[in-house]
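Let me begin by handing over the structure; questions about it come next.
The complex appears here without one of its protein chains, the remainder shown in place.
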Amino acid sequence: MNQRDVDAALVARVQRGDKRAFDLLVLKYQRKIMRLLSRMIREPAEIEDVTQEAFIKAYRALPQFRGESAFYTWLYRIAINTARNWQAANSRRPVTSSIVEMGDGETFDEIDNLTDISTPESMLASRQIADTVTAAMQSLPEDLRTAILLREIEGMSYEDIAQSMGCPIGTVRSRIFRAREAIASQLKSVLGDDHDTDRRW
Amino acid sequence: MQAIKEQEHQASLEASISAWIDAEADIRPEDLDTPYGRRVWDTYHMIGDVLRSEELAIKPSDFLYARISRAIDEEPPIVAPRPLSMRPYARAGLSGLAVAAAVAAVAWIALPYFTASDGGVAETPVLATAEPEGIYDYVAAHRDITGVGPVRQVSFEPGDAR
Partner (left out) sequence: MSGVLSGAADWPPARFACRRTGRLEVAAFLLALAAFVGSAPVLAAKASETSSPEMALLQKMQQAARSLDYAGVYTYQEGSLVLSTRIVHVVDGTGERERIALLDGRPREYIRHNETTQCLLPDHKVVLVERRDPDRFPAILFDDGARLPAHYDLQISESPERVAGRECRDLTLTPLDAQRYGYRLCADQDTGLLLRAQTLGPAGVLTQIVFNTLDVGKGVQSETLRPTWNTKDWKVVEVPVHEVDLASEGWRIPLPAGYQPLTQVARQMKAERQVKQLVASDGLSTISVFIEAYGDPGVQQREFGLVRKGAMSVYRKRIGDHWLTVLGEVPADTVRDLAHRTEYVPLAVP
């Protein structure tokens, strides 16, 4: 099992009619897609609109997704296309755009990396989140910190982490979980209320 | 007693989600099908994202996820894809350009060529063409030496490993 299998399992569920499984994919990738789109769309207010549209397009296109590529690669392409169409429909030309019409009918969009334009509020929230995670990491016991780094940065499997740290796999699982819990509890105050009535934190 | 039991159940829920995110366990889907379960899923993924890049420390507005979720609810149900073997093959002919482009990310195109040098005539693409057999062996051997990062390939088959 690896990351692609997790996505593939969720996609399979969606393709069988489980819409809530798609929600999980949205939660997983919304930040990455927003960051990608922030490079093509100048207005911060529009980024979320286009993000929403990209996910809906992906949902509609899911019957054609057969897993030849990773789900995120496929989603990424859809997001780029959505942004491009949005720009065209709203006559918003990015500063240095060139839509290339190739002889074989393919179009290739020059991926512009515009200045990241964020509102002061969202920049502050981002800063707080980043600082909180950093501070929480620093105050973690070393074995928890190492475990979560090997998992999240290195993408190592529990088995490889266990070998690397010289402990049983169950310990790895527990350390990673406890690291996440410790950081998550620090993030509680920063993330604030998000209308979940079942909030347990 | 009840409170403690509930706490234990909570802890095991978060622990299960943690393991499933890492593809190290199976999970019952109903465990994640609650607002709380989704909150945990979201937070744990955010932690991983932020560890990898501070740029991903994005807090979408509270309504974004809810809006998307509602919009999906209003979509017609998904029909599962047909198995690959049943997919109709690309139609031949000039109209096949669009279909061929859909099949491959970027298609090979065949160009006209002449025996005499014609000094600077602009390329006139003719047709998307089927991938010439064996062409990737050469491309791979070229990129072996010149390297283009992720596209660098190794032409390798199990038979090569003597």
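In order of appearance the chains are A and B, and numbering begins at 1 in each one.
Just so we're on the same page, a residue touches a chain if its C-beta (ideal position, glycine included) is under 8 Å from a C-beta of that chain, and two chains touch if they have at least 3 such contacts.
Small disclaimer: the values here were computed from a predicted structure and weren't measured.
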{"item": "Selected residue (touches chain absent from view) among B:30, B:74 or B:133", "value": "B:133"}
{"item": "Hidden partner chain, residues of chain A it touches", "value": "2, 69-70, 73, 76-77, 98-102, 106, 108, 110-111, 113-116, 149-150, 153-157, 160, 163-164"}
{"item": "Footprint left on chain B by the chain that the document does not show", "value": "52-55, 105-113, 115, 117, 120-123, 125, 129, 132-135, 137-142, 144-152, 154-162"}
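Just so it is clear, only the chains that are shown with their structure count from here on.
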{"item": "Whole-Å separation of chain centres (CA-atom averages), chain A against chain B", "value": "13"}
{"item": "Touching residues on chain A, where the partner in the complex is chain B", "value": "1-3, 5-6, 13-24, 26-28, 30-32, 34-35, 48, 51-52, 55-56, 59-60, 62-66, 102-106, 116, 122, 125-127, 129-130, 133, 137, 148-149, 151-153, 157-158, 173-174, 176-177, 180-181, 183-184, 187, 191, 194-200"}
{"item": "For the chain B and chain A complex, residues of the former touching the latter", "value": "10, 14-15, 18-24, 29, 32-36, 38-52, 54-62, 64-69, 71-73, 75, 77-81, 84, 97-98, 100-101, 106-107, 109, 123-125, 128"}
